[in-house]
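Of the protein chains in this complex, one is absent; all others appear in place.
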Amino acid sequence: MAIDLSYSPEVESLIERTRAFTRDHVLPIEDAHGGDIAVAGGDEIRVKLQQAARDAGVFAPHAPIEYGGHGLNMSDRAPVFEEAGYSLFGPTALNIAAPDEGNVHMLAHIADPEQKEQYLAPLAAGDVRSAFAMTEPAPGAGADPSALSTRASKVDGGWRINGKKWFITGADGAGFFIIFARTAGEPGDRGGATMFLTPADAAGIRVGRHIDTLDKSMLGGHCEVDFEDLFVPDSAVLGEVDRGFEYAQVRLGPARMTHVMRWLGAARRGHDVAVDYVARREAFGGKLGDLGMVQQMVADNEIDIAATRALLTRACWELDQGDKAANSTAIAKTFAAEAIFRIVDRSVQMCGGMGVSGDLPLARLSREVRPFRVYDGPSEVHRWALAKRVVGAAKRAQRES
Amino acid sequence: MAIDLSYSPEVESLIERTRAFTRDHVLPIEDAHGGDIAVAGGDEIRVKLQQAARDAGVFAPHAPIEYGGHGLNMSDRAPVFEEAGYSLFGPTALNIAAPDEGNVHMLAHIADPEQKEQYLAPLAAGDVRSAFAMTEPAPGAGADPSALSTRASKVDGGWRINGKKWFITGADGAGFFIIFARTAGEPGDRGGATMFLTPADAAGIRVGRHIDTLDKSMLGGHCEVDFEDLFVPDSAVLGEVDRGFEYAQVRLGPARMTHVMRWLGAARRGHDVAVDYVARREAFGGKLGDLGMVQQMVADNEIDIAATRALLTRACWELDQGDKAANSTAIAKTFAAEAIFRIVDRSVQMCGGMGVSGDLPLARLSREVRPFRVYDGPSEVHRWALAKRVVGAAKRAQRES
Amino acid sequence: MAIDLSYSPEVESLIERTRAFTRDHVLPIEDAHGGDIAVAGGDEIRVKLQQAARDAGVFAPHAPIEYGGHGLNMSDRAPVFEEAGYSLFGPTALNIAAPDEGNVHMLAHIADPEQKEQYLAPLAAGDVRSAFAMTEPAPGAGADPSALSTRASKVDGGWRINGKKWFITGADGAGFFIIFARTAGEPGDRGGATMFLTPADAAGIRVGRHIDTLDKSMLGGHCEVDFEDLFVPDSAVLGEVDRGFEYAQVRLGPARMTHVMRWLGAARRGHDVAVDYVARREAFGGKLGDLGMVQQMVADNEIDIAATRALLTRACWELDQGDKAANSTAIAKTFAAEAIFRIVDRSVQMCGGMGVSGDLPLARLSREVRPFRVYDGPSEVHRWALAKRVVGAAKRAQRES
Partner (left out) sequence: MAIDLSYSPEVESLIERTRAFTRDHVLPIEDAHGGDIAVAGGDEIRVKLQQAARDAGVFAPHAPIEYGGHGLNMSDRAPVFEEAGYSLFGPTALNIAAPDEGNVHMLAHIADPEQKEQYLAPLAAGDVRSAFAMTEPAPGAGADPSALSTRASKVDGGWRINGKKWFITGADGAGFFIIFARTAGEPGDRGGATMFLTPADAAGIRVGRHIDTLDKSMLGGHCEVDFEDLFVPDSAVLGEVDRGFEYAQVRLGPARMTHVMRWLGAARRGHDVAVDYVARREAFGGKLGDLGMVQQMVADNEIDIAATRALLTRACWELDQGDKAANSTAIAKTFAAEAIFRIVDRSVQMCGGMGVSGDLPLARLSREVRPFRVYDGPSEVHRWALAKRVVGAAKRAQRES
């Protein structure tokens, strides 16, 4: 027991190989298609990139070893995912893109053996994609999950699900869904949710339009999904009935952190592109990168990258200790989402006209990272939850003294 | 002489009519086409919108009365342009979009009678569009105009122009170009530039690709333009030879301010959309707009809007007095570009998932306004010029005391 | 009717004379005593400075002409007060320091002829100082004035006042008090307040300790004041019974703006000191003021000064039109308090070790300006009030449509 920030040689090697793989095999494809994964070929390019990742020995760093992965804990995932995130297509290549990566994590923790065989095994192997159907249009579950309105009613031998979802990442083309539905209580109640597993081709599931969002790198889009009298058998219940909110926490803490890892990689790429540009570009009788205001942006990017990484290290270590890590993951997510936005924004600014154009990847990175301040909980909701805990503790201490 | 911030009844009426026209005739078309003017029909939609503006009596508020405009000075343009800018297509409808609006301004000040008839009259009337060919790819004229590399060589009866330009707004489809070329000295020298007028169909002009930028609302794109042995007669010189940098100032100060006016309108629309959303949307047992962190964003938007407008009022008044207003226009442009960005960014954040989607105009506004912190001089260049003058004055005062 | 930002020759002359007077007669005394007015001699130095101001023809720019002042409206006060504020002792010298200046303003508007003769005349002449007794310790009137707890009970021929106040600026040495007390309702009610005038030597007034605040330039301190069975006659009522909250608004809008004017002057001095320093000081082979990061601070100060002044101009003009100007004064106050803080903070930073020392006035300015983000309503309260009005208007519009 003593502070140690080093990685094992095996992890160091995986980091290094992931860096090389991303640079050599993934970035060229991203850049050739302007970072739009649908334009690049959708699932076809996914299959190709994933095979390349397998060949390079970097596939599925997060998946349990028995499912063909590297079995990394959260702490070790951080640097590996960051390297994959250096390209917008890197997470897809390694099979660690949202929502599949978080679904693997959750299924490994909660699914029963049959569910693991049916759903986790092919997901971890990259044979299918998945979707996590939680978010609903207003007035349903959004920043406030307790507003959950989709309802599962008990019927003979199973459940019948009705409701509307949206912003369901990866829904188009997913092989199966994890559905979050209310089995007890009313919208506004903080309990009564259950998770269900179902193949995507079950009757009663309709994947609607892709919502046109600022980001374009996620396979299968952010879709509207309707459930109309969808029947699922009793064996479809993930874990236990009415414990869905609890399980969501199992998924959400780590999923927040893996988002941070990936987007940090993207931000670092933006920074590298900008530093390369200002080190090269002449203006006002010298290099842009020797001007004080540009140096300030370079330094602030370095600070934001380092702070994001340091907060991530902390939160991941807590998660690895078995903590819920509610505060440290909220802190890391909130800081990171804003820092990543700032890093990319400064990188754009350093490159001027080139920065806002498609001639460099910065304009698209600026589009891609913006939603992260909203997805997985807006910064305001994390701040609110954090403050509530801190002020609440002070109130209790006052009552007790 | 005494502080007066009111407008004449005529101007008040024009403001009001422009607001109604934009809301009723322009916004619906913008919204129907996702704010992409090419998608909306390009010049065809321009012609239609401009006719509607003429019918509504709001066309060409800036153009001299003798050219069919309302002849407003800078102070009076501010509120009218802001109303037009409330829609991304509003400036096109009123014929006050960049670069035409600034070109009208400059031609009215510098062109000779023949040039006015040939170029200003049809431009003010909306019969043609124009382009201002100044910016060059590295290592040419960009944030540092003295790097101007395009060269005009004296030949018999005129000039022969060679060089490469890019980010030439509106070049595709322009009826004529104002070309900024070096007639003396070498790149790096702070003088020796001349402006030339030429029809767009002259031999030796090649309009290349549209640079793919974050903004999509400007007709004719931001293009690469090559001049290869382009011949222009002596009568094509705008003003006098070698005084181009001087004339550029005539154009740039006011053009900066009209940019601010238009983008301020766009930011105000973003804010209005967000306020409407948070006043309506329920969350956590009340309206979003009653939560403190949302109230803070609403208030900060109001503050940024008010401060932008107040700085604009100041700079315009100075310009109307005949001042160069170098400091006040640099201050207003720099503050405004950053404030407008913040306003739209907060508006996106207030609307959460909807904010980053195409279901509201906010995501596209966030793309549109980003480049303004770069176009017309990056904020860093304005800050640098401003500080140089202030510190320079202090040095002089020290030497004299 | 048309935008005009010029001042009359009389006002221009008063601005110029105030600038010279402050620089030549006031600043040297401030600097000699580290900006602590008690150290400089308290009321003794006040009397001396005010005589010098009379001699220079710059005394009481705000007071009605019939009371010996210059009778300036709010718009014209702005530049004059700013010049006076350039020294922390300048407002005292011109008799425009808080709270006297606001009290003159309010008495001129609300007092009856006898009250004017007894209280306004000597106050405007600088013969006495005054205090405005409104703020109370928790849980009384603070950021939330409706919590007003000090109570005035009707008795034969007058009122009997009991309660505790604090942060009563200028109380120690004041010749009279304006007391804000509840005459109806209970703490929490938004009405029922009355203002009373009383000589400071009335039985039942006890001026307690000076609260030790970051600022040291206000004569008479920020004091605790207790009222214990203080009797005031019926003639002591200022305006009408139960209309105190309403009258407070009369005072608060303009008082907010004059605070801004004065502190803007102080911020400008900080900036000037810093610019002089960086223009002079060598480092890294050149002048500090030629380094990009310093230039950025210089430019940001210029922007903040300009924006504060522009928002002030707007709010003052609205007040001069007879508007309540609730939004524009809240905006100007909130922006200004934060901008002024930033200006002084950057000025400190530019001067490094000297900046945090007593060898330059910056360290004391940083102490002096900090409380302005709290005094006269914390920024958060102004933002909240502003957002409530804006979101409230949106809700009404939705109900009506």
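Just a few scattered comments:
A, B and C are the chain letters, set down in written order, and residue numbers restart from 1 in every chain.
To be clear about the criterion, contacts are C-beta pairs under 8 Å (C-beta built on N, C-alpha and C of every residue); 3 or more make two chains touch, one makes a residue touch a chain.
All figures in this text were calculated on a predicted structure; none of them were measured in a lab.
Checked against the hidden chain, the listed residues C:80, C:110, C:274 or C:348 yield one contact partner: C:348.
For the chain left out of this panel, the touching residue among B:200, B:291 or B:305 is B:291.
Of the listed residues A:132, A:245 or A:335, the one in contact with the hidden chain in the full complex is A:335.
On the side of chain A, touch with the chain left out of the figure occurs at residues 1-9, 75-76, 275-276, 278-280, 287, 289-290, 292, 294-296, 298-300, 302-303, 306-307, 310-311, 313-314, 316-318, 320, 327-328, 331, 334-335, 380, 382-384, 386-388, 390-391, 394-395, 397-398. In the full complex, chain C contacts the hidden chain through residues 34, 135, 138-139, 142-144, 147, 166-167, 188, 211-215, 222, 281-285, 291, 293-294, 348-349, 352-353, 355-359, 363, 366-367, 370-371, 373-375, 378-380, 383-384. Against the chain not shown here, chain B presents residues 291-296.
Just so it is clear, only the chains that are shown with their structure count from here on.
Among all pairs of chains, B-C has the largest number of C-beta pairs in contact. With centres taken as mean Cα positions, chain C sits 40 Å from chain B. The mean-CA centres of chain A and chain C are about 51 angstrom from one another, to the nearest whole unit. The multi-chain contact residues of chain C, meaning those touching 2 or more other chains, are 292, 294-296.
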